[in-house]
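Apart from one protein chain that is not included, each protein chain of the complex appears where it belongs.
Going in written order, the chains are labelled A, B and C, and every chain counts its residues from 1.
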Amino acid sequence: MSIDTAPAAGATALDATAAVATRRDIQHRLLMTLGPILAALIIAGCILLAVGVDPLAYYGFVLKRGLLSPLGIQQTLTRMAPLLFLAAGLIVAFRAGMWNLGGDGQFLLGAVTAAASAPVLVEVMPAWLALICSFVIAMLVAMIWSLVPALLRAYQGVNEIITTLMMTFLGTSLANVLVKLMFRDPGTTVPQTRTLPVEDRLPRLFDTTITSGLLLGLVAIITVHLVMTRTAFGLKLRIVGANPRAAIHAGLGVPKLTIAVFAISAGLAGLAGAVDILGVQGNVRADWNPAYGLAVIPVVFLARMNGFAAIGFVFLLSVLSIGGESAARRLGVPNHFTLVLVSIVLIVLALAEYIDHRYNQSRKA
Amino acid sequence: MSVAKRDIVALEGVTKRFPGVVANDSVDLEIRPGEVHVLLGENGAGKSTLIGMLSGLQQPDEGRILVDGEPTAITSPRHALALGIGTVFQHMMLVPTLTVAENLLLGGPWWQRPKTEELEARVAEITRTLGITVKLHAKVSELSLGEQQQVEILRAMVRNSRLLILDESTSMLTPKGIDELGALMRRLVEQGLAIVFITHKLKEAAAFGDRISVLKLGRKVGEIPPERFRALGEQAIISEIVELMFGKQKDDPEAAERPVRTIRAEAAPLLEVRDLAVAPTDDAPGLSSISFDICPGELLGIAGIDGNGQKHLAEALAGQRATVGGSVRLQGTPIEALSVGERRQKGLRYLTDDRLGEGTVGTFPVSINFFLKQVGAAPFWRKGVEQRAEIDKRAAQLVREYDVRTPSLKTPVARLSGGNIQKVLLARELAEGAKVVIFNKPTYGLDLSNTLASRQRIRDTAARGLAVLLISTDLEELLSMCDRIAVISNGSLVGTVENADDARTKVGRLMIGLAA
Amino acid sequence: KSIAILTPEEGTDYGWNQQGIDAAKAAAKAAGVEIVVAQGLGYGDVRPTLRELAADGASLLIAHASGYNTSAPEIAKETKVPVAIVDTPTGLEKGLVADYTLSGHEGAYLAGRLAAKMSRSKSVGIVVSGEPPSWNSQSAAFAQGVKAESPDVKVTYAVIGPAAYSDAAGGKRVTESVIASGADIIFGQGNGSSFGMLQAVETTKAGDGGKVYFIDVIGDKTPIDKGFLLSSVVWNIEPVYAAMIADLKADTFGTKSYSIGLKDDSVKLLKTAAIPDNIWAEIQALREDVISGKTKVDPVYDAAAVRALMTSVAQ
Partner (left out) sequence: MTGLFSEVFLSALLFGAVTAAIPLLLAGLGEQMSEKAGVLNIGIEGMMLAGAYLGFVGAFYSGSLWLGFLTGAGGGVAVALVMALLCVRIGLNQIVIGIALTLGLEGLTALLHHFQFSRSYPRLRAVDVTVIPLLSDIPVIGPALFRQHLIVYLAVALVFAMGYIYRRTQLGLNLQAAGDKPAALDVAGIDVVRTRTVAVLTTGALAGLGGAYLANVGAGLFIPFITNGAGFLGIVLAMLARGRPVWVLFGALLFGVCLSLTTAMQVAGINIPTDVIQMLPFLAVMVMLVLFGRRASLPAALGIPYERGAR
């Protein structure tokens, strides 16, 4: 679980040979990503064959519906928005060496508070302002929710894996309680919050159904990437993550930084919830929990906590989940197969990285 | 060659490569019972790598190892133990959360109950013959580093080793401890064991060895066999080694004269410490009523056995550790309430003894490690944004100035050798604005040339008019550099000695608890 | 011309999803249109699937889950493809959105009467895995039915837990506790967890050492019954879908809410061998009373209200 610093280096390379090297590096990276995906598809294809489904037809639909058709790609891009925010939050936490596994709880609380506030706020202020306020509220609530694990870790040294897992169980329940008891839409028998009208939601991009939340997500993750790699603040967090004792030795206020990390990470998870609600869903139903967090964690690791790589992997994840849903329906495979596919892709990607690393080492020796 | 003196282990043309380095380059070596075979060489010369292959941690890429004359592939540490090769590694190899006894028992068949009684009897027998005591039921984390080293030696003994390898085992010991270890090695070889002894201190090599091999850049560049060894005197041996290692004639390089410096008596102290107290922790005693002054240009040494509160003292001064009383003044202004960063701003610098543990971030590039304590400061950061050009420019300057040998500024600092990491730290702490500098064991683990270079830096620092506190367990080092030497024992200063002719005996008396 | 139905889980649950899919298939077949089934979509975002189905040319999208009633009308407006949603009578829009609010409360009332008549221990239990409106109305009506039959019969109400739809072990555990509290008839509602309830009924003896019976809802679990199924409040959604298709053709889609009830047997109590004929006859008489309006059963959808009601009937 080491933090990779490669992106920090290599960026100053400007001369021609370096440019060639960078291009070769990118080519290599692409190969090392697409190759394993192909391998994963073949393995998953065997499972499909075993249950009597034509893998080629299945993948054809995945590609067509997740990537190549205009409708499919729009859905894919829309699905990316909350995932990008979550990934951004995880990048901050993981680079600072803190295992925030409580993303789902923070996400849900952000979503619920955004859903509770936005429909009320649009009635008293312009929609754009209401959206901003809702985003801020969602972010603050998620931040506050992370305070307990943050304080326990900062001042008591309590392991955050336990506390964030517990808080995510609690947060999921609390979100339900809020929906059912506090923010319930009185206009329907279904336990859900009031619905933000479609026209008041985040605008869609151009003439498509892609939410502008995608842009926000991209901005968020790129900002996080730049902050983490190019600023003093980001460096401080990385020092805390890479060697906490060095951070103390260098006089960094580790407890305060710890709390900041949790706040930012949780805040971004809260924003992820808000962007899903304000951009797409419009309300939160009781017992709703898309559990995006769990799938995003490995993605962030595979991207080696690099924001740009994370965008790529989130895209891949979206294509698989949107296309997989469609393909499953057409071929009569249960939707659960998508989970198997994602799992195989993750494992093979991790393996490929290892083999690549080994190969590089033996070449140097 | 006499039959009795057949090699226990012999290396023939052993080569070991790592990515980018040839750590051992066709090395031949004979290890015989009844001999202390000293391995010498600069940092990175390949000594530990050689040991790694003997103890089954690594396998040679080329060449072969003969055990009792038979070519043997030592495939695992278990195999090495079975062959009777016991190793005390350069880095601590004890489990801190287990007791000493449990650590000694580690390695038994997994289904068994640990045979504690058997062990106790065996340990009692060994410690009696060795004349050491160990606390069998104390947790390892509660022992001082010196005690831990004894446990490791004991462990090698408990396992009935025929060949005992000691990799820099004296680095943590006091002068007395070192002498005892030397006597112990002598007794052991007399019992017929073979010993491989690695050290950076040439005097130890001359005093304890029977045979010396010198490695340089992975090659064996010379050997002094026992016959010659016995024929030469200490000085002759040392100068021969120096010639082998550095290729140029030079008399005992460590015996550099202490330059006579004049400290203006009337100068106000730069650092005044009064009644400093720190609460005790698991691994070290607390500090109580520590008081001393250091004037500009003065070099105050702190002598003492490791684990007597030196680290607490340094950390308390640097602001890294909470104090429970006392005052610290820098140029007359109290700083005890300030944070680490604020103290640094005021000119207080602390060069830690734990280079990789807290001094640097190993995975970060060399360039960034120069500025770890200045993150966010202009001109390297402007409005919080990293100015890579400024950083690289200054880093390149420091690399040149301090002669840091690094492939590039982007190299992760952990890839550098220990001596070069130390240079990075020196550069960082001595850079502009320093007034008081605390050096904690600055030459620990460094080879001769790096040690000399570091000491020169420290002397230069004092010569520039800074106040220097030098904490060291190496008495020779303190005697060769300091103006005064204070002795710390069990968390308090038991006396301060002017570094005059009789300082050695006075300090020695203080260290073993007698009045100076 | 084709219609599409979207369900959150696979249509093999002998319950909500299966009844919806089977009914849609039957209605489509009767009307001679094609049917597309999109099942197992989960409770997350179904907009992608809705859009895709619309783009593929479906002329009616049946969003068969209360969780879909926000997204489906939105997609209807976006794509101009009519949708049918559940539990939202206020959401009608001509030509675009129709609602079908399915409540088996009338049937559940009868089930309550049946349970009260048949309980040996004078104690019955309601076990649910969650508290969505359609289950609430049946839980409440069941309790009302029990009390109407005999105020002496005790009703015990237990919720397994939030989002416990797949908690089969929880279903079994809670049901066993309820049986231990004296109940010998369990009225169970839950998706995956209802199989756990069934298992509890099959493997636990009532206080008197006799059989515990199970009353199921929505679907008909007879094919997998081992002789413990007393009855089920079976929903037949086909007439609803048939009416929708008819309205679509007649251009009157979106002008009315559809519902199910005892009257046309779209809600009915399942007759099993475990119900004696005389009791069944009494139940049939009660059914007439409900249909004629002589007995009024008002649906209670709100979870808090249901729990309040349960507290009041518990003693």
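Odds and ends about this structure:
We take it that contacts are C-beta pairs under 8 Å (C-beta built on N, C-alpha and C of every residue); 3 or more make two chains touch, one makes a residue touch a chain.
Everything numeric in this text was worked out from a predicted model, so none of it was measured.
Within the whole complex, touches from the chain that is not shown fall on A, B, C. Residue C:Q199 is the one among C:T7, C:T49, C:S119 or C:Q199 that touches the chain missing from this view.
Among C:E74, C:E176, C:D220 or C:E238, only C:E176 touches the chain left out of the display. Contact with the undisplayed chain is limited, among C:S2, C:S59, C:S166 or C:N236, to C:S166. Seen from subunit A, the chain kept out of the figure touches residues 1, 47, 51, 99, 148, 152, 156-159, 161-163, 165-167, 169-170, 173-174, 176-177, 180-181, 294-295, 297-298, 301-302, 333-334, 336-344, 346-347, 350-351, 354.
With the whole complex as reference, residues 10, 12, 14, 131, 156-159, 161-162, 164, 166-174, 176-182, 192, 195-196, 198-200, 202-204, 207, 224, 226, 303-304, 307-308, 310-311, 314-315 of subunit C touch the missing chain.
Counting over the whole complex, subunit B has residues 52, 55, 57-58, 76-78, 80-82, 87, 89, 91-98, 102-103, 105-114 touching the chain that is not drawn.
As a convention for this text, only the chains that are shown with their structure count from here on.
Distance between subunit B and subunit C, defined via averaged C-alpha coordinates, is recorded as 76 Å. Residue positions of subunit C touching 2 or more other chains: there are none. Shown for subunit B are the residues that touch two or more other chains, of which there are none. Put simply, subunit C touches subunit A in their complex at residues 10, 37-45, 47-49, 51-52, 55, 66-67, 69-71, 74, 77-78, 87-88, 90, 130-133, 162-163, 301-304.
Subunit A meets subunit B in the complex at residues 2-5, 8-12, 230-233, 235-236, 238-239, 242-243, 245-246, 248-253, 361, 364-365.
Partner subunit C is touched in their complex by these residues of subunit A: 65, 71-72, 75, 78-79, 172-173, 176, 180-181, 187-192, 195, 198, 209, 280-283, 285-290, 322, 325-326, 328-329, 334-336.
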